[in-house]
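Here the complex is missing a single protein chain, while all its other protein chains stay put.
On to chain A.
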Amino acid sequence: MLSLTLKEAVHKLRDGSITAKDLCEKCIERLNKTQQLNAFITETVDVSRDSAAETDKRRRKSKPMRWRKLEGLPIAVKDNFCTTGIRTSCATTMLQNYIPPYTATVVQRLQDEGAYLIGKTNMDEFAMGSGSVDGIHGPVRNPWKYKFTSSNLENQQTKPIEQVSMRNYHTSTDDWHIAGGSSGGSAAAVASGVCFGALGSDTGGSTRNPAAYCGVVGFKPTYGMLSRHGLVPLVNSMDVPALFSKTVDDASILFNVMAGHDVHDSTTVTDEFNHFTLPDNMNIKDLHIGIPKEYHAPGLSKDVHNAWEEAADMFEKAGAKVTQVSLPHTQYSILCYIVLNCCEVASNMARYDGIEFGHRAANEDSTEELYAATRHEGFNDVVRGRILAGNYFLLRQNYEKYFAKAMQVRRLISEDFKKVYASGVDILLTPTTLTTAPTYKWFTERDNRTSSEEQDIFTQPVNMAGVPAISVPSKLSTDGLPIGLQFIGQNFKDKELLTIAKWYEQQVQFKQLNLDYLDNVS
């Protein structure tokens, strides 16, 4: 039942061949069996059971009620989206005690269509990272090639909540792979079958990167299509709510439920949103695919390169026009991203002072001392480092040299995309990441900044320009880990992007991870 796609699950719930209760119990069982992945920060099992019961009750009502689009469907939400009455911690000490009095628009729209929350997922602290290893709840583990053990299962199930809520989380040095980040918990949850779709956020690749590493679809829509209201801000000019699913069709279904203007977010566009379903066939002959040559960057693994080449060749052999194109400023994009990210972070993090909400230190000597102590206790090294760097770049004597310079380079990057699309290219095909998921041991030997320079290399240029992009699983590498390829579309042509991604998905027939054997582990 858990290997169904979202589309199939929705159909089966509608025609009554499965009950919401059965589905819910299955998901909770899988959630328990995969505890050691550490994908969830807060599990909302009671909410899930109540919602499932509600769905089954709707069915039994003598007077039929409107059957909603996602009726009875469990979804997971990254812990940086506000959820009324349910802690939203951003994996930081600063928000450990934060219970939002409102729900993020995108979450609300899913709930309004009958989906329910199965849990809030693990991430890097304040979404600053690319491995999902830098949160206070410890690292997320990639379910691919992970060795689940039954004794471990028992230990984990009895693990009290308090025990995991601390820094310096004990991590075994076993050779497991990271889930990618910063939305690694959501990616791992979908990949392991706990839920049929999940929300992540994508500022520089935080959804596409873990999607590639965990062998699922990760879709970052055009900036302005999905509301950021209720998403804890990181870099306002780049943050986009994004989603994980098993298939492109599933991503499309979730996107259609969430998209459109929101009065609470002035950066959502006011154009009327036309709902769509993706066609099963498309005429590939009219398609012009660009291969940006700069995306062959130093460090690209042989496996990923091969997958990229195979995909490009597949399109060409199927009759599409495939040409090599140039996005000349690609190499500088990551540098630009670092500067803009730190500057916006320095500004956004100024709100955390311990007075109105969040962690408050015990120091009551003065307001200034309270602020400093609160922020010292509340932020990890990575967050502090970005605040300090951001304030350095924003100093009066540095403002033009760094901040304004980075914004100029941002325009050049954005122009690169515009020019290539104006030349007749419909879509770009690139790798999502340099390699497959690295091991935890390898990853943690580097610092957060070095990591994100390598991890976000192919994903963040997209956020600079606001264009939509999707990572689709392509194949397994020689050592059995999933490889993701990225399609980059044109602004507000999300449907066209998804349609092409779906065609590719149909050709490769990527086999999802199947953890059904866990059902037999006692």
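Simple rule for what comes next: contacts are C-beta pairs under 8 Å (C-beta built on N, C-alpha and C of every residue); 3 or more make two chains touch, one makes a residue touch a chain; residues count from 1.
Note that contacts and distances are computed from a predicted model.
Set against the options "Ras-related protein Rab-11A", "Glutamyl-tRNA(Gln) amidotransferase subunit C, mitochondrial", "Mitotic spindle assembly checkpoint protein MAD2A" or "S1 motif domain-containing protein", the UniProt name belonging to the omitted chain is "Glutamyl-tRNA(Gln) amidotransferase subunit C, mitochondrial". Of the candidate positions A:L231, A:L370, A:A437 or A:L518, contact with the unshown chain belongs to A:L370.
In the complete assembly, the contact with the undisplayed chain comes from A:A389, out of A:A104, A:A191, A:L287 or A:A389. Across the interface with the omitted chain, chain A contributes residues 97-99, 101-102, 223-224, 237, 261, 263, 266-270, 291, 293-294, 296-298, 300, 305, 308-309, 312-313, 316-317, 322-324, 329, 331-332, 335-336, 338-339, 342, 346, 353-360, 364-372, 375-376, 379, 381, 384-385, 387-389, 391-393, 395, 402, 404-412, 414, 447, 449, 453, 464-466, 491.
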